[in-house]
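The complex appears here minus one protein chain, its other protein chains still in place.
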Amino acid sequence: MKKHNTQIIIIGGGLAGLEAAKWLVQYHYKVVVMEQEKIAGGHVVNWHSLYPGGIRGDELINNIFLTKDSMVQILTNQRVTKVEKRDNFFWVHTSQGERLFAEAVLLTTGFKLFNAALKEELGYGIFPNVVTSAEVEQILASRMKPPWQLPPRKVAIIHCVGSRDMKAGNMYCSKVCCMAGVKTAIHFNQQYPMCKVYNFYMDLRMHGNSYEALYLKAQTEYGVQFIRGRVSELSADQYGRLVLKSEDTLLGKPLKLTVDVVVLMVGMEQRKGLVVSDRGKELAAFDGQHFYEPLNAYDDAHKTCLPGLFLGGACKGPMSATEVIVDARAAVQVIDQYLQNN
Amino acid sequence: MNKESKVWKNYQKEIPEDHYFYVRSCIRQTFFPGAEASLLRLLRNDLNRDVFEDARHTCCTGIGYHADIIPLETIMTVMARQFSLMNEGGYSNMLVSCVTSFGLYCEVLDMWEHSPELEAKIREQLFQSTGREFDKPKHVVHGSDLVYRLRDEIKRKNVYQLINKETNQPLRVVEHVGCHYAKIFPHKSVGGAEFPEVLSGMIEAWGGEVIDYPERRHCCGFGFRHYLLQENRGYSIAQTRTKLRSMEPYQPDFILTNCPGCTMFLDRWQYTLAEMEGVTYDQKGRGIPVLSYEELAALLMGFDPWEIGLHMHQVQVEQLLDKIGIRYDPDMKYRAKNGDYMGKPAAPDVLIV
Partner (left out) sequence: MVKFGFSVKDNREINLDEKEPFVIEAGVVDVAEVDRCIFCGACSAVCPQLFSTGLSFRKQLLSARRGLTSELKIAAGECLMCNKCQLVCPRDINIRAIWLNLLTSNI
C-alpha cells in the first residue's frame, strides 16, 4: 500500500507536532517527529495547568501517547537546520549532518518565550524574585524550586511583557497570557492563602467561553486587584522587596506598590535558525523574523508557498493549547488530501 | 542584586585612556568650581593624562536650549565650533564635564547621523559665521566615564578608602546618575539607564557599599524651566524630596552624583526643605552630604577638602570627612589660599551646620 511507505516529517515535537503525528498515523502514514530537546512535549509539558479546565501539561501530552502507534517515530536531540524542497520531495537536514527523506513536511516548531531581561526596567535576571510566567508554571508544578523562602504575601502579575510592544519588536498580542495571568493569580491564592495578588494589565483579553467567568471568580472569590497600567519601573527596597511604579490609568494617578514576588507574563516569539529552501534558493518567508504565514488565514491556513510544506500550531502566531490541538488536527486532513492527490 | 546579569554587559562603551579635549560646564563653574579644578588636577598631575583646553571654547547653550530660549540650529552651530577648536588642538576625543552637555553632544551627533542635510547646513552656517570647518569627534566621553575607566588606577593612589574608620565597615553610598547621562542614549553609557554602573563601579572600587534605593532613577528635579522660574520651583523641589525620602530609611553616609545640576539640587534643596518643612533626611539634623565623583576621587587621593571647594556645599561635609578619617584644618575652611579670612555664611534655621 502506498500510504505505508509515505514518509511525513514533523519538525517540532511539542503539542502540535505530537497531536498531528498521532492522527497521521491513524491514516496509516509513516511519520517521523524531529525534536531538538531531550524529550518531546514542548513548552506544554512543563505547564502546571492549562486553562480552561486546568489539566496538567504533562497529562495532556501523555494522553496523546496513550493512543501512540508504533508507526510514530520520535527522534529527540535532533535539531533541524534546513528543509530543502526538491522536485517532488524534501530533504530534511539535521545539525548532526544527517539528511532525511520526506514526501511532506509539517512545521510545528512552535514559539520561543520572549527574553524578559530585554525589558530592563522590570529587573528580570537582577532581582531573584522577579520570575517569568513559564518559571511560575514550573514552580507551581513543583518542577522548580521557588526563589522565595517565605510564602509570598503580595504578588504582582505584569501582563504584556514583550507583547504589544513596538520597542521589543513584537507588534502583536500573545493572546494566552491574559488568561494565564488570571489563572496564575488564582493559583497563587490557592497555594498561598494569605497572599494578595495584583494584576497590572493594558487590556484584559478574555477571549473564550468561560474565561470571563474565571476573571469574575478571581475578582470575587480571591479578591485579585486588577490595575490598568503598565509597570514601568521596578526596584528593591531595604528589605529586598520589590517596589513597582505604574499609573492607575483609570484614575490618572501614579501608583506605588511593594510586593514580594513579581511574575512577568512573557509573550511568544518566532524561533530562528531554520532555513527553508526551494531548489537551492532560500525563502525569505522563513527567515524567522516573523511568525510563518500560511497561504491565507481562512481556508488555506496550513499550506505554504511550497507545495508539500505545511504549518501547524503556534509557529503561525500565538495560540492557546486548545487552539493548537484543533489546528494540528486540521493540518492532518490537509496533508492527507495533498498526499492522496499526488 | 545579581551583577552578573547580562544587562550590564550590554552597555560597555569604549573609553579612550588618554588625549582629550576638555569642555567645561558653565553651571559647575558657579556652583562647585572646585570640582572641575580637581578633575583637571587629578587627570593631569596625578594620573599624567593629556587633557587639553582651549580658552576660546564657550558654553554649549544646553540649559538655554532646554529652557526653550535657544533654537536647535544655534546650539548645533555652537557645538560645531567646539569640534572645530578640538580639531585645531589636534584632538579627536571629547571629554565633557557636564551631563546636560554630554547628552546634547550625543543627541546632536545622532541627529546629524539621521539627517546628513542638517549636518551639511550647520557646516555651512559655521563656515559663514566663523570661517571654520570641523571633523566630528571619534569619542564623546563624560568626565565620569573616564574616572570610571581609571578607577583602579585611582584606587592604587588612594590615601583613603570608603571605609568607616570607627566601625571598619564600608560606607553606605547612594548614587544618583544625571538623567541625560544614560536615559537618552543608554548605549553611550556605562551600565545603561536602569542599572547604571558608572558611579556604583567607582564606589565599589574604592571600598564603599552601593545602596540600591527605590527612587534611584527618579530625576533630581532640575528640570530646567522648573528650576529657572521661581513659580515652578515647587515642582523641582518635590522631585528632590521624593528622592531624599526614598534614601532616608537606608541612612546613607553620602550621595554621589555625576552631574552639576544633580549635585546642586540634591545639596541645596536639603536646606530649602529643612526651612520649609522642618525636615532633614538624616538622624542628626545635618542632612546627607552630597559629593560629585571628582570631589570624591580627589578627597580619597588626599587633596585638601577646602582646596577642592567643599566649603561651597550646603550640607556640611565634616561628618563624612571624620568617618573616613580625612585630616583637615577646620580653621582653614573659610580662608582663601593666602590665608585671608573670607567670612562665614549665615547659619540656616533648621539644618545644622
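Letters are used for the chains, namely A and B, taken in the order the chains are written, and counting of residues starts over at 1 for each.
The rule is short, and it goes like this: a contact is a pair of C-beta atoms (placed from the backbone, for glycine too) under 8 Å apart; a residue touches a chain by one contact, two chains touch by 3 or more.
Being a predicted model, the structure only gives us computed values, none of them experimental.
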Which of B:12, B:169 or B:232 sits in contact with the chain that's absent?
-> B:232
Have a look at A:94, A:225 or A:277 and name the one touching the chain we're not showing.
-> A:225
From B:38, B:189, B:272 or B:292, the answer for touching the chain not displayed is B:272
Residues of chain B in contact with the chain not shown = 230-235, 237-238, 241-242, 272-273, 275-277, 349
Name every residue on chain A in touch with the hidden partner chain.
-> 198, 216, 219-220, 223, 225-226, 228, 248, 250-251, 253-258
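By definition in this document, only the chains that are shown with their structure count from here on.
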Chain B residues touching chain A - in the complex, by the definition given at the top = 1-2, 5-7, 192-195, 212-217, 249-250
Any idea which chain A residues touch chain B in the complex?
-> 117, 120-121, 123, 125-128, 233, 235-238, 243
